[in-house]
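Missing here is one protein chain; the remaining ones are kept as they sit in the complex.
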Amino acid sequence: MSLVERLVDELKPLGGKPAEFKRMISVTIDSEHIVEAVKNAKTAGFEMISDIFGIDYLNYPQHQGKRFSVAYNLYSISANERIFIRVNINEGEVLPTITHLWNGASFMEREVYDMFGIEFDGHPDLRKLITPEDLDGHPHRKDFPIGETPTLFNEGRFIDPAAFRSGLTGQDAGLSGHQGGMRKGYRTDANEEA
Amino acid sequence: MTVKKPSDFGAEVTAEQVMTQPGVTVTDMPSASEFETKLMRLNVGPQHPSTHGVLRVVVDLDGETVKRIVPQIGYLHTGFEKTMEHRTYQQGVTYSNRMDYLHGFGHDLAYVLSVEKLLDANVPVRAQQVRVILNELNRIASHLVFFGTGILDMGALTLFFYTMREREQILDLFEMVCGVRMNYGYFRVGGLSRDIPEGFTDAVRQFITGFPKMVDQYVGLFAKNDIFVNRTKGVGVLSRETALDYGLTGPSLRASGVGLDFRKAQPYSGYENYDFDVPTSDKGDVHARFMMRIEELAESLKIIEQALDALEPGPVKDPDRRISLPPRQELETSMEAVIFHFKLATEGFHPPRGEVYVPTESARGELGYYLVSDGGSMPYRVKVRVPSLINLQSLEPACIDGVFADMVANIASLDPVMGDVDK
Amino acid sequence: MYFHLLMMFLAAGTIGVLAIVVGGVLGPKKHSTVKLEAYESGNPVEGNARERFPIHFYLVAMLFIIFDIETAFFYPLAVKFRAAPVFLFTNAIIFVAILAVGYVYILKKGVLNWK
Partner (left out) sequence: MALQDLFEKDIQELENEGILFSSLEKLVAWGRSNSLWPATFGLACCAIEMMQSTNSRNDLARFGSEVFRASPRQSDVMIVAGRLSKKMAPVMRRVYDQMPDPKWVISMGACASSGGMFNNYAIVQNVDSVVPVDIFVPGCPPRPEALVYAVMQLQKKVRGEAFDQQGIELPMVEGWKA
């Protein structure tokens, strides 16, 4: 009965839905109980918070549920085990901060705020961490343009990177609308997660 | 009889108002300390010799003691994760080693391991051993830059030239293998791009035999120098609890008494069959952080030696055609090889949907690539757990109430690499 | 008799002045407002340099001047040491002893450690 299983059972009453993919266990919790869940994990033996990061599922194929997901990557040094506690939220929802549990979480939460625009209320100093002050918008959102500038040649010729790459994968068509001809990139039929 | 302080008078207070309060003699005036002393805000900006790279630290100084320290980062933000979402998996290898440009092989290895876990690719033993050798050599080179610039910040210039001389030898070894001194594109998902040249193993052996004497030279140069000892012993102490509280990882955490090394805890790429021990010390000050890396050099040499002895000829690529390119001569003969080659070259492989994370130990701490794949040929989301960004936070507990000169020693001992921090 | 001394001062003076004047004359002068601003490692200037700073800096500066001049006095003594070694040596010892008293007082008061 490893530490992770014990924690998963502990989190079940809080509405925790465990999932496993390639021996990595993640528990999805709704945002009301997230601080309680992380506190239980810390007392259960996960001494170290390794990372907090966000994922934007805007154009993830066949994605149901909310748009953003914030994952807490907790690691237990004594039991040498790792668990991901995840929260699914939508645009504009606010998550409670966990800087009172670990001071190390302040930069991590500020980075999620900077890159995704997800506020953490109760955070001592929530401001932009990495992107320049005059950059409005959150770069890691899927609807934020990558900002590619076409490569210019001297007789007015140019290569538009998106179109050039769309030949590879058939994703966005880019300026020239070239969809990559018959070699469109296909997506393997989605094998549903466990 | 309450004596009014200047701040009680409102904005425009004149000396007479304060001094000529009725019935108040000079002796019972509030003592000087009650007059609030303004802290001096100092900007140790992005272009500064002692911040390693473009780190900006805003420091509130009361005289020489640091009262408040706020690192401002982002001056080297390159948008790696956003850009890697628009590159195929194989192209991602060129991006990963430019994040922490001192330990490029560590990042390459972490990225490639994550993708291989996603694909369930089986990497041949020889490829794993070569990866371990190159990773450890790069760790030594990264520590050499750490010593060179760390001691340079404290004022000693000579060690910089000694450590760079050894680093040149290591870069020659890398140049022999992958043709480049830095930013190597040598690892591939599923193995290596080419096999190592024949002269490589005995060149590495020759380097290993000569290197311990050089380490004694470094130790002789700075470890016993009592200016260094006085400036670093007992300075910027991080106890075990504050280190864990601030998410410190890597040699700096091991200097605070927590023996966490992911090469030992969760071995990857064949680390489980080399025996090396993880040096720890419980003092947690700048001196201990420097000494951790000196002892780590010896451990890395041990690993390289064992990996070299265990090296035997064999394939260096995953035989599965859907992942690695078929060999050249096979293209002339078999049609499938041409189709596979065409598929891989234009589009790359399509890993199954899912999310994966493999923690590894880079020269600065825990490093891992969290890949989210949507079945397409490009990663949907790449999140790099970088050690330097989170180690930089423990600059605050280390520097508060310390002297300003110790802040420079603390920055040097935490060894942030700005490409790693700002990714 | 003091001719060579004069030549020495003259040479020193011209080298000093020359270094500044030639640099000023031969260098192109393109003044711009940003160039004349204070250098704050690349950031826009905040606050001004004339802020109040603790008195401790002043104390340390004074101590430095005192002990620096003390060593400066040893130069003439060392030059003429051959003339009367015993007398000059005792002279120097007394001089150092007097200043040592001040030094011990400073150490007792703990002026030098910053906390």
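Think of it as A, B and C in the order they're written, each chain with its own count starting at 1.
In this section, contacts are C-beta pairs under 8 Å (C-beta built on N, C-alpha and C of every residue); 3 or more make two chains touch, one makes a residue touch a chain.
It should be emphasised that the depicted structure is a prediction, and the values quoted were computed from it without experimental measurement.
Asker: Where does the absent chain make contact, in terms of the chains shown?
Answerer: Looking at the entire complex, the absent chain's contacts are A, B, C.
Asker: Among B:58, B:125 or B:164, choose the residue that contacts the chain missing from this document, as touch is defined above.
Answerer: Final answer for the missing-chain contact: B:164.
Asker: Could you please point out the chain C residues that touch the chain left off the display?
Answerer: Residues touching the hidden chain, for chain C, are 25-30, 32, 34-35, 37, 39, 42-44.
Asker: For chain A, enumerate the residues touching the unshown chain of the complex.
Answerer: Considering the whole complex, chain A reaches the absent chain at 131-133, 135, 139, 144-149, 151, 161.
Asker: Can you list, in ascending order, the chain B residues touching the missing chain?
Answerer: Counting over the whole complex, chain B touches the hidden chain at residues 45-49, 53-54, 74-79, 82-83, 94-95, 98, 101-102, 145, 148-149, 160-161, 164-165, 167-168, 171, 181-183, 418-419, 422.
To be clear about the criterion, only the chains that are shown with their structure count from here on.
Asker: Between A-B and B-C, name the chain pair that shares the greater number of C-beta pairs in contact.
Answerer: Between A-B and B-C, the larger count of C-beta pairs in contact belongs to A-B.
Asker: Provide the C-alpha centroid distance between chain A and chain B, rounded to the nearest whole angstrom.
Answerer: Spacing between the chain centres: roughly 23 Å.
Asker: Of all residues in chain B, which are in touch with two or more distinct other chains?
Answerer: In chain B, no residue touches at least two other chains, as defined above.
Asker: Would you give the residues of chain A that are in contact with at least 2 other chains, written as numbers and ranges?
Answerer: Nothing qualifies.
Asker: Taking the complex as given, what residues does chain A use to touch chain B?
Answerer: 21-22, 24, 26, 47-51, 53, 55-56, 60-61, 71, 73, 75, 77, 80, 82, 84, 102-108, 111, 128-132, 139-140, 144, 146, 165, 167-169, 171, 183, 185-188, 190-191, 193
Asker: Once bound in the complex, which stretches of chain B touch chain C?
Answerer: Going by the criterion above, the answer is residues 37-38, 40-41, 43-48, 56, 62-65, 403.
Asker: Give the list of chain B residues in touch with chain A in this complex.
Answerer: 73-74, 77, 79, 81-83, 85-86, 88, 117-118, 120, 244-249, 258, 260, 265-266, 346-348, 350, 352-357, 359, 366, 368, 370, 372, 374-378, 380-381, 383, 385, 389-390, 392-394, 397, 422
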